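Missing here: one protein chain of the complex. Every other protein chain is in place.
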Amino acid sequence: MTVSRRTVLRTLALGSAAGAVAAASPAGASASAAPPVPPDARGLLYDSTLCIGCQTCTVACQRANQMPVERSVKVVNGAPYDFPTDLNADCRTVIKLHEKGERWAFVKMQCMQCLEPSCTKACMLGSLQKRKHGVVTWDGLRCTGCRYCQISCPYNVPKFQWDSALPRIVKCDLCLDRKDGRQGSACAEVCPREAVISGTRDELLATARRRMAESPGRYAPRIFGEHDGGGNQSLLLAPAGIAFTDLGLPELGDEPPSRLAMSIQHTTYKGFIAPAVLYVAAAVAVFRNMSAERKAGAGEGEEDRP
Amino acid sequence: MSAHARPVGGKVLTPLFVGLLSLSALAGILVAWRLVAGVGSITALTDAYSWGIWKPINVVTFTGIGAGAYGVGLLVYILNKGRYHPLVRPAVLVGAIGYSLGGASVMIDLGRWWGSVFLFYPPWYNFNSILLEVALCVLTYVGVLWVEVTPSVLEQWKADGSSGLKRFAARWQPRLLTALPFVIALAMLLPTMHQSSLGSLYLMAPTKEHPLWFTGWLPFLFLTSCLTMGYASVTLVDVIAGSVLPGRYRTHLALLGGIGRVAGGVSLFYVAFRLADLAWTGRIRYAFQPSVHAAFFWMEILLFAVSGAMFLSRAVRSDRGRLLVAAVLGLLAGAAYRVDTYLVAYDAGPGSRYFPSLGEIVVTAGLASLGIAAFVFISRRLPIFAVGDTHP
Partner (left out) sequence: MIRRSPAPFSAVSRRDFLKVCSLAAAAVGLPASAAEEMAASVRKRKPSVVWLQFQECTGCTESLLRTGHPDVAQVILDLISLDYTETLMAAAGHQAEAALEAAVKENDGKFICVIEGAIPVKEDGAFCKIADRTALEMTRSIAGRAAAVIAIGSCASWGGVPSASPNPTGASGVSDVLQGKPIVNIPGCPANPYNLLGTVLQYATYGTLPALDEKGRPKFAYARVIHDDCPRRPHFDAGRFVQRYGDEGARQGWCLYKIGCKGPKTPNNCSLLSFVDTPGAWPIGIGAQCFGCSEKGIGFTLPLFSTVDVQGPTPPAMYTPVGAPSGTVSPVATGVAGLVGGALVGAGLAYGAKLTRVDAEAKDDAEEKP
């Protein structure tokens, strides 16, 4: 009996140690390669220095995807405001303002189409997946409405229809499924200044680099999404002197944000060996203990009661 | 052994029972309304805080309370401490009810609850999903726990059923007893998996969790805290049963003392481990910056430390009143840690805020009272407690 007990304890220790090793060494995990770029990966490039804040993209997006236009009046900066204040179930892209003293900059929020998205890792039945063009799209049949995608998305992109009995998850799909019969991303189509353009990831990176080279000192020295969080398909340029965090973007480093969780989880459950071993050990222990007890307890009431 | 267990009996429809049921009926009305008008209709949930109290309290805390079955099971079946057997049946029942309520809450909370039928369709499984692991584990474990309750049912039928039921029970009881070790082994494995994974869930949100809570050890800390909660809930149930059934049921003070030693040890280990982890990575500095987060952190640590110390104190362990206080504090500690991890430490961005709506609170309270009512009802009708035992 003591043998089985020791075995169990050892197995337990092994299991948690495996998780522990993975947990304690994020550096070790980062050795793994950057996520692959789908060959036909498409995205959007948003250039904050060109954006004039006209919000045509929001209007066009709502129109192209046939979403109800928000009419509720909110209070923003002490004044009534009847436009979406944030991404929500009726709004897949929105322009926000960062203002600090004299400096200010617009930021366009929409799905970043991560190369290794957290939402697709979180999704139980694979409703959210990278599909055509590497775009993360939602499959209603596979969605249980658990909203774990919302918890895991570092950009707070997936939105949920809170007031519907048959709610859906709403997010930018680069207008792959436009409802007005046209092709291409509506926001990029209408943008008056090419502040948002659509294209393949390579094209967008090239455009971003070209713009940065053409106007030295105009841009913050990094393309957000080139490496952030393992890289995104939708990229962002900020004006010089404005940090991406000021624009409400998270600081992710070059690792996909789900890497730590995945390395712990996949180490612990690798091949389902640890759980299987644990189960066998537990079964052996329980079986031995119970049969021993049954033998001993042929005469009842023998447990050592106080 | 559990052969001593007998139904408590007595009138079911006491005023307390009716009160509990009416609260859960109120919750039921709200749930019905939610099915028509959407999750947002009765909750204060937003896209920023898309998991409210239904997750950390209804699921994570209820199952934490239900983890008594796991904790006592570990002692009895794995570590072969057979003397704790009298505590098993109530713990398993609490577990079965707690986990069922957790599962029910998930179904209420799921926006597209009908989609969960595909949880039985393996080709669609996303093996990266921690939540999928939790869901499948919890689903299975609910079944396992009720299987663990069936010996009581069969026993009752055998003793006091119609002739048909008697025959059924006589036929199935031996088979069940043969299969039981394998079921129990599953009952040991599953909570190890999902209780830790309840913590892993928030590993997916590294940018949103406060550094005082975010650590690679989240799964381990959740597993540890489920043990302290489980032991506390076993203690709570046994003390209360002893005090509401005077003369018929005596609180197993000596057993609880033993459990308390374990609970106290685990609690203090938890405190030491958590502080050591924070100190090792330097994140402990956040605990000394005046902030709401630091206050909640210290409150948790204090609750764990105080309840742990109480459980370890001989004066507490020999006094059922103080033991009850220790158990309440222990449950509170575990609940605080879990709710904090899910809500207080979670920050979806500047300006986002959440406090449960009245609807959420009523549903949570209604489910909790439904659970208590179910426990009272079942323990009156089935042999759960060793009633009438004469032990010193």
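As written, the chain order gives the labels A and B, with residue 1 at the start of each chain.
As a working rule, a contact is a pair of C-beta atoms (placed from the backbone, for glycine too) under 8 Å apart; a residue touches a chain by one contact, two chains touch by 3 or more.
Being a predicted model, the structure only gives us computed values, none of them experimental.
Although one chain is not drawn, the whole complex shows that of A:K132, A:R193 or A:R210 it is A:R193 that touches it. Screening B:P122, B:P290 or B:G351 for touch with the missing chain picks out B:G351. Although one chain is not drawn, its touching partners on chain B can still be listed: residues 44, 46-49, 236, 239-240, 243, 319-325, 327-328, 332, 349-358, 360-361, 365. Interface with the hidden chain, as seen from chain A, comprises residues 50, 52-60, 76-77, 79, 81, 85-86, 94-99, 104, 106-107, 190, 192-193, 246-248.
Definition applied: only the chains that are shown with their structure count from here on.
Mean C-alpha position of chain A lies 30 Å from that of chain B. Residue ranges of chain A in contact with chain B, taken from their complex: 1, 5, 8, 12, 15-16, 19-20, 22-24, 26, 86-89, 118, 120-126, 140-148, 150-152, 154, 156, 159-167, 248, 250-252, 257-258, 260-262, 264-265, 268-269, 275, 278-279, 282-283, 285-287, 289-293, 297, 300-301, 303-306. Residues of chain B that touch chain A in their complex: 1, 3-4, 35-41, 43, 45-48, 50-51, 76-80, 82-83, 85-86, 106, 109-113, 115-116, 118-119, 121, 124-126, 128-133, 135, 180-182, 184-186, 188-189, 192-193, 196-197, 200-208, 215-217, 219-220, 223, 252-255, 346, 348-350, 391-392.
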